[in-house]
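Excerpt of the complex: some chains, original placement.
A, B and C label the chains in the order they appear, each numbered from 1.
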Amino acid sequence: MDRIKLNIYNDPEIVKKLSNFIKKEAEKLKKTIKIMHICGTHENSIVRFGLRDLLPGNITVIAGPGCPVCVTSSRDIDAIIELALKENIKLLTFGDMLKVPGSRLSFSKAISMGADIQMIYSIFDGIEIAKNSDKPCIFFACGFETTAAPTAAALKDLEIPKNFYIYSVHKYTPNGVYALLKSGKISMDALILPGHASTISGLKTYERFTDEFGLPSVAAGFEAADILLAIALIVKQINNKEAKVENAYTRVIEYEGNKRAQQAIDEVFYLTSSIWRGLGEIENSGYELKDKYRQFDAKKQFNITYTNDYIEHQKGCKCNEIILGNLTPKDCPLFTKRCTPHDPIGPCMVSDEGTCKNWYDGGLI
Amino acid sequence: MSQKITLDHGSGGKLTLELIEEVFKSESGLDSAILGDIAFTTDSHSIKPLFFAGGDIGKLSVAGTVNDLLCVGAKPLYLSTAFIIEAGFEIDKLNRIVKSIKEEAEDAGVKIVCGDTKVVENGKCDGVYINTSGIGKIIRPIKGDNINDGDAVIVSGSIGEHGFAILNQRENLNLNTELRSDVSNLTDLILPLIESDVEIKFMRDPTRGGLAMCLNELCYKRDFGFEIEESLIPVMEDVRVISEILGIEPYYSANEGKMVIVVSKKDQDRALDILKKNPKGSNAKIIGKVSKKTAGNVILKTKFGSTRLLKMPVADKMPRIC
Amino acid sequence: MCLGIAMKVVEIYDGGLNGVVEAGGVKRHCFFHMIDDLKVGDYVIVHAGCAIEKIEEEEAQENLKLIEQCLLGEEAGGQDKT
């Protein structure tokens, strides 16, 4: 990679130096600090690179509500599975969504019961599938602003076949996390801000985190050096008694975010209150299609039934506390026993971004 | 265990292992049975798509069984092929598959000596399923016993190619790549090793579940584990990129033309030399060692000096996006 | 959240809306709806088949500088075996 040296971020020398720097810097810390990241892919990198091994004992890194699959409500999963079983439709969704348990069924289990559900890699592939299908194709669109942006851009700029519909469960991270901070449900000493979601939203929106809650907030990329750099900057801020938004992933994130993406989102979606699995309703945190796009809105074009007895977490599952960073999977009595990636009890055991799954796969247990 | 069989039970991962233990009560843990001076093995093959970059179900079904015979130190000799065919299947495709079986068998030095054909209703099979069973002559039995601390773990080439090539085609991921399945019999590569005096402790082809499954299975409920240096594992650049695009580590992606070999430490370099004489072994690497300390576990040491568990996969990994 | 990887733009068409990205010999169709002024040879972050941001050279330099600043601090502070 010619001019832009991307290899540097997983160079062992640099990583070790950053690790040493953090250890040195951490000696000055007055107490053990808890740094929360809010991005499943960060958790994945941390586990994969063994980064917790490289941190001093007085720095704990925990995972917050950063997996869009984990925070998708059973209410929506139940409703769309019901539709797929009842009507002659094709349901499209991302691979990580397939095993997420709803109240009774996951998408995978619905497939065994005859539902036509297909994994896609991208909304654009989904549109192609619809073009070649004579069924209504509904894209169960999950994901944070990073994924909402392509959905919006596609609807805005592409010719969408008449049989292609969106069921949006897209969510907006900054508002979700802000609400949780405000409610006191989560607490930490500093935040690692998401790398890719922030390319869309930009970092300005996170200034309220520093201003209102005094939390050092540093955006990070996904290589080992990226995450350690963010932690280094956080520790420096804490030692300097600062609390500011910093960008440790400048090669990708612009402070103002991606204007074109923001415009596409604004054009297509509006923000409204949304249920986050296990966390309840959070205002201004969910993307719904604007009326202008109602013809593509599965929620409006199909007769979708919602029930009130949906189950977000089976008894015993600590997912909601784990998502909030209050507990770790080790605190859940079901972890690795009744709850495994094969037969997950809670959503955190499903996606490779889910904390429980991440710990199951590669955690040192 | 759940009350019903699920796809995960067939993923070749942890659930498969448990099913075999609990229902079939089989404990050998070897790829082929050793029966005096012959080896005997069986595998049924179902794959989607039937024809893929680098091979087809025919080639796969020959290579798989030949390699399983090699695993126990046998020279592969005879194969059976049993077809289950879906009504409506094109005879042309069948001819292509049969041709491919014959070519791979010839390349592997085995004779196809018996067969069977069943046809099932349209829809009751995914085109064609092929069972191959194989008989080999034991040159020296390799049973996975006498494993010592420090024994070397060798992988005969770069990993993950088959699994990703298939996944790309099966799930229409539209990745445009030269990547091809590595499916291949390893007679020419492994037989010289078996015939040498290198002290081979254990061999297994890292198929379903990939390297991660293979290593975990080798030490499953045993008094040893593995310490693997992540940076030594050979991974082709395209596999590495696809791994990142899909969010699936290459260690979990299947191989159909690779061998994991545990040899005594003293012979590790000689083993590597023998492998490297064959083009199929040109990327062979010593990737780690047996460690009594980590009994039952596979420890991956990262290039950053940190460690983590390389867990046994539970089910097939699906591409992820968020 | 949001798996994304850096890939190089190798083809652009449809007036900049579509194209092909590449890494390690792997090519894939990519949508560029959200990126302005893209040129062949640029690097983008691809998420779900869509470029979500461009990686600019000067910003990449900046990123390295950030690390260097830390490490300078460290090198000054006390270097161990590395």
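Methods note: contacts are C-beta pairs under 8 Å (C-beta built on N, C-alpha and C of every residue); 3 or more make two chains touch, one makes a residue touch a chain.
Nothing here was measured: the structure is a model prediction, and the numbers come from that model.
Trainee: Per chain kind, how many copies sit in the full complex?
Mentor: Stoichiometry of the whole assembly: A x2, B x2, C x2.
Throughout what follows, only the chains that are shown with their structure count from here on.
Trainee: Given the two chain pairs A-B and A-C, which is bridged by the higher number of C-beta pairs in contact?
Mentor: Counting C-beta pairs in contact, A-C comes out ahead.
Trainee: Take the average of all CA coordinates in chain A, do the same for chain B, and state the distance between these two points in whole angstrom.
Mentor: 34
Trainee: For chain A versus chain C, what separation do you get between their C-alpha means, in angstrom?
Mentor: So the centroids are 21 Å from each other.
Trainee: Tell me, which residues of chain C touch at least two other chains?
Mentor: Within chain C, residues 1-3, 29, 47-48 contact more than one other chain.
Trainee: Out of chain B, which residues touch more than one other chain, so two or more?
Mentor: Chain B, residues with two or more chain partners: 174, 247, 320-322.
Trainee: Spell out the part of chain B that touches chain A in their complex, as residue ranges.
Mentor: 2, 6-8, 14-15, 171-174, 246-247, 249, 302-311, 314-315, 317-322
Trainee: What residues on chain B touch chain C, complex-wise?
Mentor: Spelled out, the residues of chain B in touch with chain C are 174-179, 237-238, 240-242, 244-245, 247, 320-322.
Trainee: For the complex, give me every residue of chain C touching chain A.
Mentor: That would be residues 1-4, 6, 8, 17, 29, 31, 33-36, 43, 45, 47-50, 52-53, 55-57, 59-60, 62-64, 66-67, 70-71, 73-74, 77-80, 82 of chain C.
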